[in-house]
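Down below is the structure, laid out as structure tokens.
Here we show just some of the chains, and they stay where they sit in the whole.
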Amino acid sequence: MDNAKRAQVLTEALPYIQEYAGKIVVVKYGGNAMKNPELKKAVMGDIVLLSMIGVKVVVVHGGGPEISDMLKKTGKQSEFVDGLRVTDDETMDIVQMVLSGKVGKDLVSLVQSIGGKAIGISGVDAGIIEAKILDERLGNVGEITAINTKPVLDLLDLGYIPIISTIAGDKSGNRYNINADTAAAQIAGRLGAESMLAMTDIAGLMEDKDDLSTLIPTVRIEEIPVFIEKGVISGGMIPKVQSCVEAIEHGVKKVFIIDGRVPHSILIELLTDEGLGTMFI
Amino acid sequence: MDNAKRAQVLTEALPYIQEYAGKIVVVKYGGNAMKNPELKKAVMGDIVLLSMIGVKVVVVHGGGPEISDMLKKTGKQSEFVDGLRVTDDETMDIVQMVLSGKVGKDLVSLVQSIGGKAIGISGVDAGIIEAKILDERLGNVGEITAINTKPVLDLLDLGYIPIISTIAGDKSGNRYNINADTAAAQIAGRLGAESMLAMTDIAGLMEDKDDLSTLIPTVRIEEIPVFIEKGVISGGMIPKVQSCVEAIEHGVKKVFIIDGRVPHSILIELLTDEGLGTMFI
Amino acid sequence: MDNAKRAQVLTEALPYIQEYAGKIVVVKYGGNAMKNPELKKAVMGDIVLLSMIGVKVVVVHGGGPEISDMLKKTGKQSEFVDGLRVTDDETMDIVQMVLSGKVGKDLVSLVQSIGGKAIGISGVDAGIIEAKILDERLGNVGEITAINTKPVLDLLDLGYIPIISTIAGDKSGNRYNINADTAAAQIAGRLGAESMLAMTDIAGLMEDKDDLSTLIPTVRIEEIPVFIEKGVISGGMIPKVQSCVEAIEHGVKKVFIIDGRVPHSILIELLTDEGLGTMFI
């Protein structure tokens, strides 16, 4: 492609840049985009680019597969209650270590190498996420009780990209394992984010999940129960969609489920006229 | 072109955006890019885009052809001394009116319609350019005696794009007609600009001006006398090149002569790996 | 006069200075005070003085006579509809050029020579005045749809005196010719100005316009219809008075019609115990 066309592309991005400049965008990072090194680099590149053009990006991540790997490596057996893994203290240590020490810091390292400025924090730092026990039988699995946005806004104002791992604390020094989708939704809501993008491993909601032509570009939150009933939203997508609803109810203007398997899906969603995934309103 | 390619293009612009973010770039606007409405819109679009991605852009413009048109319209006869037009008081009024009232405000209007925030000022406003008489016989033709950068920096800090018409004043309330190339060079120098782009109607300096393949991408300022001697730099290009030298001597890091006839030549020069015109170092 | 008396005069101005310090005063500049060079200099001197003692002065000006001169000079014939001049695109160019390029910049030049710091802007700059077509038959004659005070306040905060020429723009890049009295009133209102002074060529409202002793010092806006009926307010004064009413309705505390033919009428009105013209409340 010649540079005249490149300039044309940049020029066409202008109205989208104007729309998001100075606004907060929360990226819930996960799925394949987190495993594949090429995709990982593309996502972090997108985030640095957004940050350079004045968007205030916050990354929220979980890290289920890496936690499982580490538990296996250390020979830790997991117990399950109602199909949910019990997070005993030893497991909590692994969760905390993997999310804050491995996944988060690896992302920071990648962002820094691309020329961005990232700081990796967890919900425990400066009391950003406070939680309580969700269910005694599940151990340290937490339910969010408060979000303290001040430290996140402080970092954004200083020009840093906060990369948040979803563990939480409480006033007594306990730590909790928090669902990352829910955490992202609540953080986005409390920050008054312009938009939240949840990266998944699907193209978006589809009437027929095997037929890309049936992708549903926009869903109104009141239609969701019908979609669940019809099976369009099912299985692991149900909690994910619920966290999108939660984000909208907390005041986020636009919430997207985007396909994390497509390189640069964030830029395509935000800076072009194409809607890649499904937008909730 | 599909959006994946668009995202790719945006991604490739990242290192260039990082290079210029927060820096001052002075665009000396003139020539064909100022006459052709399509080019005019493309230039202003480029400037708004640069401004959105954090570049502090200052536009400096003259307006010779529009001044000549207006003089003709009002039936004013021009007198010449040594081939230079005498700027008597009546002519000065026309110069001031056309530059500040017509050319500058039209650019402001265009920038505003693209979604930028521009303020059109002249060298008289807040004493930005002070001058004295260059040659008694030429009337109000001025030689710059001082540049006051404070008001320009004030506007940049507030996020406005200053569009400066090149008339100057003095402490006694006289007004002067100033050469726009010289004014741009001195303003860029005093602002400590990262780069100055002078828009011309040529592709750049060429060994053989009819053969684009002889374009000289980079010229060291000590080579210039040789190029003048060889005729590579001649006629109207001599003062233009001299103003580039002046800019470099005043501390501007990179000075470019770019081809104003190519749409988006500013973006191509600054945000791609292609060097369109000639760079002076 | 000896200096003891001078000191006495300065001392007596103190309570008035205290009343206006830090407040915004909008001067609608026009009429004879704009034609006579002596008066012009006196008005600008008053404005610089007010600015030095901490008053935030905004000057709003039209320039009817200079526009007419220029139209005549360029041989442009004006068409009229219902007695109002049609502003076609060519006329609009002249209006814009004369107001922003000639009248406004001449005032800036004068203020600078007196030691003030002025920046001449128009309603197009940074979108200060937005308008739409008032009447299709009148061409580019505009009706104000929005006032954006941010850029004016930015300039005031930085210590500059904004001198505003009354042309307006819209989001599509059109420009409009705006009535200066209305523009001044709306700008004053939106700025929350302490007072607006409209300079005219009469001593104020008079019961008998040939008898200065019948000057009406204060008019309540509800009395105006009666004064119009009685012919005290008539002809060109009707729209001028209506703009004063508009200013008060927009929240300006004190609106004055002052006699622009009297040197230093602004200082006399604001800094002495004498009410020169008519105050609307």
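Per-chain numbering from 1; labels A, B and C assigned in written order.
Assume contacts are C-beta pairs under 8 Å (C-beta built on N, C-alpha and C of every residue); 3 or more make two chains touch, one makes a residue touch a chain.
Everything numeric in this text was worked out from a predicted model, so none of it was measured.
Visitor: Copy number of the whole complex, given 3 identical chains are placed, is what?
Guide: Counting every copy in the complex, the total comes to 6.
Keep in mind that, in the parts below, only the chains that are shown with their structure count from here on.
Visitor: Viewed as a graph of touching chains, is the assembly arranged as a line, ring, star, complete set, or other?
Guide: Topology of touching chains reads as a line.
Visitor: With chain centres defined as C-alpha means, what is the inter-centre distance between chain B and chain C in Å?
Guide: Distance between chain centres: 34 Å.
Visitor: Need the CA-centroid distance for the pair chain A / chain C, whole Å please.
Guide: 55
Visitor: What positions in chain B touch 2 or more of the other chains?
Guide: As it turns out, chain B has no residue touching two or more other chains.
Visitor: Hey, which residues of chain B end up touching chain A in the complex?
Guide: Residues 1, 3-15, 17-18, 21, 42, 45-46, 48-49, 52-54, 114-115, 262-264, 267-268, 271-274, 276 of chain B touch chain A in their complex.
Visitor: Can you list the residues on chain B that touch chain C in the complex?
Guide: Touching chain C: residues 70, 73-75, 93, 96-102, 104-105, 108-110, 112-113, 117-122, 124-127, 151, 154, 158, 160, 167, 169, 171-173, 175 of chain B.
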